[in-house]
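Quick one: this structure, given as structure tokens, is what I'll be asking you about.
Missing here is one protein chain; the remaining ones are kept as they sit in the complex.
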Amino acid sequence: MAAFDRGAVSALLDRLVAEGRAAAASGRPADYIPALAAADPLAVGAALCLGSGEILESGESRRRFTIQSVSKVLALAYVLETRGEEAVFSRVGKEPTGDPFNSIIRLETSDTRKPYNPLINAGAIVVSGLEPGSSGAERCAGLAAFVREAIGGRTPAIDEEVYRSESGTASRNRAIAWFLDNLGLLGGGVDEVLDAYFRQCAILLDATELARVGALFALDGLVPGSGCRLVSVRHARIVKGLMITCGLYDGSGEFCSAAGLPAKSGVGGGILASALGRMGIGAYGPALDERGNSLAGIRILTRLSEELGLFEF
Amino acid sequence: MAAFDRGAVSALLDRLVAEGRAAAASGRPADYIPALAAADPLAVGAALCLGSGEILESGESRRRFTIQSVSKVLALAYVLETRGEEAVFSRVGKEPTGDPFNSIIRLETSDTRKPYNPLINAGAIVVSGLEPGSSGAERCAGLAAFVREAIGGRTPAIDEEVYRSESGTASRNRAIAWFLDNLGLLGGGVDEVLDAYFRQCAILLDATELARVGALFALDGLVPGSGCRLVSVRHARIVKGLMITCGLYDGSGEFCSAAGLPAKSGVGGGILASALGRMGIGAYGPALDERGNSLAGIRILTRLSEELGLFEF
Amino acid sequence: MAAFDRGAVSALLDRLVAEGRAAAASGRPADYIPALAAADPLAVGAALCLGSGEILESGESRRRFTIQSVSKVLALAYVLETRGEEAVFSRVGKEPTGDPFNSIIRLETSDTRKPYNPLINAGAIVVSGLEPGSSGAERCAGLAAFVREAIGGRTPAIDEEVYRSESGTASRNRAIAWFLDNLGLLGGGVDEVLDAYFRQCAILLDATELARVGALFALDGLVPGSGCRLVSVRHARIVKGLMITCGLYDGSGEFCSAAGLPAKSGVGGGILASALGRMGIGAYGPALDERGNSLAGIRILTRLSEELGLFEF
Partner (left out) sequence: MAAFDRGAVSALLDRLVAEGRAAAASGRPADYIPALAAADPLAVGAALCLGSGEILESGESRRRFTIQSVSKVLALAYVLETRGEEAVFSRVGKEPTGDPFNSIIRLETSDTRKPYNPLINAGAIVVSGLEPGSSGAERCAGLAAFVREAIGGRTPAIDEEVYRSESGTASRNRAIAWFLDNLGLLGGGVDEVLDAYFRQCAILLDATELARVGALFALDGLVPGSGCRLVSVRHARIVKGLMITCGLYDGSGEFCSAAGLPAKSGVGGGILASALGRMGIGAYGPALDERGNSLAGIRILTRLSEELGLFEF
């Protein structure tokens, strides 16, 4: 890419947000809890964060949403920094799996008896179990402080309604957590670890903040703007390696071939992506495809990769 | 079989108890909780209960043990009587499965999304969810009253240590129960249903009492001695059909071909069997084979079937 | 049952054949090959064979059909007699499985790496591999000679059209056979063993002949009428144990609780059953339920068990 033309890129972002809004028509928001189902499917936004910390944005880029599974990469980076690789990867693998995100089968059938990777629910619950602190609130507060450093300044809030709804309806995640406990993989009591997990899923960010997190990874762990190191290069690469192989549920391979970028989606409608040395990207659009990925988000990221030549391999 | 010669049968029982004790040498008691691991592997006993209610017995036939999975057939009969077939079999199937007793896989993979049968843990927890009452204690008290009627007179006690130990260590069963809750199959709160389930597993009976229960089924639901109907013929047959196809964990098919009798085992070391119109049999021996069945019990039942010509089909 | 009243039983058979014909309306014949799909769904028949060899029959009891999976019990009995238990059960288990009859999964996942039982396709193909002879024709000729002895007199023919159709369309069975070869479980070349298997499935019998086979098992291995021993008591019991736990595909447990008899069905519409010391039963009706069992056959057998008090346990 030649010199970065802010005006042209801003205009491109506007066009892609419009394209994303059109793509959203064929899906709908997650409906397993009322607080998510109520999201406006046409509220679409996107933002880029350059290495300097500068933000370009378009559409509903300041509307906050619960980050849901996007929290899995934040928690993973946080736990890698605070507990180290050995603590994490002795309890969870690094390999993609063809199973659904909430599958429990391989805990019973796999030889290793540990979750395949930290981006499926079972693996993410193991990661929550490694967060410092005892109560769920304490564990999540540590993560929130880490996120504050990543995005610069603000400590993110939690959507209390979503948190309480998820906590009250999450029988499947409770089943997974008890199975993990049975395997000796849970670094804490089931209830407190799940509480931490439900809280982190309900963290509220907007697309510009996702873009900042994406830029953190694009800088291999340096906070955009400040240049402070928050995550080691090695840990940043591990997180990005997992995003590229497992970041978009059952659509990870498809997206990898189409956009060529590490990314992570959540059923709240957010996706973050990272383009090495170039930028972080945040996209939002609550209407999901059948795999649970934001339709608008995937469209915006794929097109942005094409238009800006971000395909990385 | 010709006229029933009490002396000869008593002598046979003595011989078979000795054989059973010898067979026990190659196994050991369940060790997942200390209270079970402490059982004396050479404590072996057996009893027959004739239709008249008369008992013949040998060895440690009055030593009490926790009935564990044997409770699954008692609870099933009780719930069939109190709630009816439709309530039960809309939530759990009647088919054997090649999976381990504590497997969770088919809850995720099967088209019907219900446990395959009431004698695996998942199915038995569904059955506990159908027991009348709200608290675990209340649910189990109803079952205990039913067992009292089946065995005549005494309300069975619960081994409090075993109950508390199981309740404290049963992460796998908690995982199963939460998954069942996720599928909408649990007729009550997870904690109270599991409490009922752990209590019923800790019910204390001896081999003579198992023999009485076996005789109840051998009489198609009439209480031996009194002749009162406790279970309908249809329900008794359903229970026996399940015992014959699924009663001995992963050894059900082997035992079916070897002894030709409906039977149910528990990891506490008890097994009950039923010979239609002839007798019920209770056997005890805490040393288990690798499938979780009492080594002494299987030996005693198989030999008794041969010697008394009990093979039923 | 009191004295056997031939007239009353004949009248009962007539009624049950009519009931079976009515039950057939809700299903249809197997349609994976044209030769089966062409069967008349209302052609229903039934026969009893007493220990004396005497036959009572009703409806289309002399219409021949391909025995399909019923051949699995004949082949098993034949191979147990000619090769012995060790040869068979070192290669195939005795346990029921909740998987479909043509499933391949457990060959990959089970610890034992052998088919769960000889009545699913994988296990039956292993059994065919143990039949003496080299070519498929030679192997099947041995089995046909064994069947001739079982039914008295006639060597059964093979439906050449069905045999050729199955042989030409059976990719799934070829997949299973190659997997078995990979596991070292196939006692012969894949093509010749499959050829034997396809031939045996196409053996033509009628309901009276199925009843004779059922009577052979009801007599624990003696040929009805002649009293000659064709199968040892031990082998007959093993076969019956497998029929009772796995004889009716995914409906085995249901049927076991409903009729209480060992039985084996085939997608050609035949079912045989055995009532110890009493009689063998053959039923025919090509309209199948969703599990692949003859609707008329199941109705006739279940009602016959009720009316004649054949429930065995």
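Some notes on this structure:
In order of appearance the chains are A, B and C, and numbering begins at 1 in each one.
The working rule: a contact is a pair of C-beta atoms (placed from the backbone, for glycine too) under 8 Å apart; a residue touches a chain by one contact, two chains touch by 3 or more.
The model shown is predicted, which means the values in this text are computed figures rather than measured ones.
The residue touching the chain not shown here, chosen from A:Cys256, A:Ile271 or A:Leu301, is A:Cys256. Note that of A:Ser61, A:Thr97 or A:Asn121, the residue touching the chain absent from this view is A:Thr97.
Take subunit C: the residues that touch the chain left off the picture are 103-105, 108-109, 171-172, 174-179, 181-182, 190. Residues of subunit A in touch with the missing chain: 93-99, 106, 110, 116-117, 237-238, 240-242, 244-246, 250-254, 256-258, 260-262, 274, 276, 311-313.
Methods note: only the chains that are shown with their structure count from here on.
Mean C-alpha position of subunit A lies 56 Å from that of subunit C. Subunit B and subunit C have CA centres that are 32 Å apart. Chain centres here are Cα averages; for subunit A and subunit B they lie 48 Å apart.
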